[in-house]
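Let me give you the structure first, and then I'll get to my questions.
Removed: one protein chain of the complex. Kept in place: all other protein chains.
Going by the order they are written in, the chains are A and B; count residues from 1 in each one.
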Amino acid sequence: MPLYILRRVLYVLPVAIGVSIICFLLVHLAPGDPLTAVMPIDATAEQQAEMRRAYGFDQPLPIQYGIWLWKVLHGDLGNSIATGRPVLAEVRRAVGNTLILASVATVIGFTFGTFFGFVAGYFRNSPLDKAASALSVFGVSVPHYWLGIVLVIIFSAQLGWLPPTGAGPDGSGNWRPDLEHLRYIILPAITMSVIPMGIIARTVRALVAEILAQEFVQALRAKGLSEWGVFKHVVTNAAPTALAVMGLQLGYLLGGSILIETVFAWPGTGFLLNAAIFQRDLPLLQGTILVLAMFFVMLNLVVDVFQTALDPRIQRS
Amino acid sequence: MAAIADALTRVPVKASRGYWTGVVARLARDPTAMVALTIILVIVAAAILAPLIAPADPYKGSMIRRLRPIGFPGYPLGSDELGRDMLTRLIYGGRLSLFIGVAPVICAFVIGSSVGIFAGYLGGRINTLLMRIIDVFFAFPSVLLAIALSGALGAGIFNSIVSLTIVFVPQIARVAESVTTQIRSRDYVEAARISGAGPVTIVRVHVLGNVLGPIFVYATGLISVSMILASGLSFLGLGVKPPDPEWGLMLNTLRTAIYTQPLVAALPGVMIFLTSISFNLFSDGLRSAMEVKQ
Partner (left out) sequence: MSMIRESDRSRIPKLAADPQDRGGPGTPLLSVGGLIKHFGRTTGLLSQGRSVVRAVDGIDFEVAKGETLGIVGESGCGKSTTARLIMQIIVPDAGDILFDGEEVGSHALSLGEFRQQAQMVFQDSYSSLNPRLTVEDTIAFGPRVHGLSRRTAIARAHDLLHRVGLEPSRFAGCYPHEISGGQRQRVNIARSLALEPRLLILDEAVSALDKSVEAQVLNLLLDLKEEFGLTFIFISHDLNVVRFMSDRVMVMYLGKVAEVGPAESILALPRHPYTQALLASMPSMDPDNRTQEAPVSGDPPNPINPPSGCRFHPRCKVVATLCAHSEPAPHDVGAGHLAACHLANPESGHPRLAAA
């Protein structure tokens, strides 16, 4: 088992390097002189030359990558052009908010998704199944940013129950788990939960239906095991994959939060990305993406190892 | 003995029909898939015939007739924040929305299938190398990658299509590689090799026909995601630029109207939703129709 973990970690290394290469190349993808991407417009000629040397833009690409990577590993992601502050600081601040939102959304999505999925899988082809399946198709087909707008229209504009944007009453930068801030997280979290709910419902339904159809379940029933016992069996068998999917969904939400955060002006990494794009603040863009991508890679690794720990079959291979 | 001999030379009961004929027949009997297909065809037809059926000019606004509600005389679905007729904008919007949604999937299908089939058929080290490279792209959540690429490349229709293609190629390539690897070890492929056929012939005659089907189904499922993503990019301002009509962009520019004309503001999203869910349901139906095996 530890050998397996080691292998998975070793496998992740080349992937992580590949990810860093792509992030590095992003700046160079942008049309125009990469220097203008990392510098304020009003820099003087000497400042430009200095920056050019500091960033190593006159060096061949692989060396530039090396310099950049070296800095990154030391926590230096450059400075934001717009604010001048270190990128890492900005990202750190924003990541917390996004994590909270994504986690709450994942929990909501997982709870409802598992419930619908179980119902659909257990009562296969019944009207209950059709309804639950319809909900899950809805979940994966709805443009979540539109859903957010619709929810804002209903609950904020029309009914006035919930605030339309922001994470706190005074447009504060951070969300805190207290009563005041609770109202602010409801709409964004629900909106965000819809896609994972749909995917988890679909996955769980397929899993449950497949497990129930397997012969060993019939054998258990024939031996007189109660429905509750069978249910426990199904849960134990479905749990590893279901949890793995949930973990992956959390990862997707972390990376894909930009649309929801834009709709709700939620001060997370997505919002940061949005700002970075529109201000052509490439160091911020690059840094944020790198952090988010690495989060996702690590999350995948954790999910992978966790799933193996739970499922003895995979271990043996 | 005569009975056994008869059984061996027995005439097959059904008239012989090809695989795809069977798929189409099963699909035709699936009401959900047919409804979804109809909706798709209507939307596509409307988009193609836009100049003929749209009542007004999508670019022509009127400062005094801004944000009129649905059903207002002369504006069947209301007017937007610049006084342009919504119905016209929605119909014309279908053109761009469908284009930026479908084009990346088509490009990714071609590129991804080629890479995947190539890797899957050759196997070995080349396969491992190619798949590892693809794994790197999988290390990004799709939305993040799309936005990263779009953000770096800049706004515009072409750029957003390129970004989305890059996002989808790894997914399709993975499916293609997986299916090709399965087919490659089938006995009939070995039999073809024994017949002396070269790899190109084998791929053309034996592999492609059996592999493109599942990849195609996957790709149709991808369209619904692509439409949401593509419109999402425009929503963020990274795709289509104003004043061109596109559903995602319209959703963005109408955000200020959610207090005054909420229904009108929500309309473009309805179109995205409708198209996306139709593609999704059709794709599910197609998969079911193709899965039936004797």
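By definition in this document, a contact is a pair of C-beta atoms (placed from the backbone, for glycine too) under 8 Å apart; a residue touches a chain by one contact, two chains touch by 3 or more.
All figures in this text were calculated on a predicted structure; none of them were measured in a lab.
Novice: Please pick, from B:Ala192, B:Ile223, B:Leu236 or B:Val264, the residue that touches the omitted chain in the full complex.
Specialist: Answer from the full complex: B:Ala192 touches the omitted chain.
Novice: Using the touch rule from the top, list residues of chain B that touch the missing partner.
Specialist: Chain B touches the missing chain through residues 4-5, 7-12, 14, 16-19, 186-188, 190-197, 201, 205-206, 209-210, 293-294.
Keep this in mind: only the chains that are shown with their structure count from here on.
Novice: Measure off the straight-line distance from the CA centroid of chain A to the CA centroid of chain B, and report it in whole Å.
Specialist: 23
Novice: Touching residues of chain A toward chain B in the complex: what are they?
Specialist: Within the complex, chain A touches chain B at residues 14-16, 18-19, 21-23, 26-27, 29-31, 137-138, 140-147, 149-150, 152-153, 157-158, 251-252, 254-256, 258-259, 262, 273-274, 276-278, 282, 285, 289, 292-293, 296-297, 300.
Novice: Enumerate the contact residues on chain B facing chain A in the complex.
Specialist: By the definition above, chain B touches chain A via 132-133, 135-137, 139-144, 147-154, 224-225, 228, 231-232, 235-238, 248, 251, 255, 258-259, 262, 265-266, 268-270, 272-273, 276-277, 280-281, 284.
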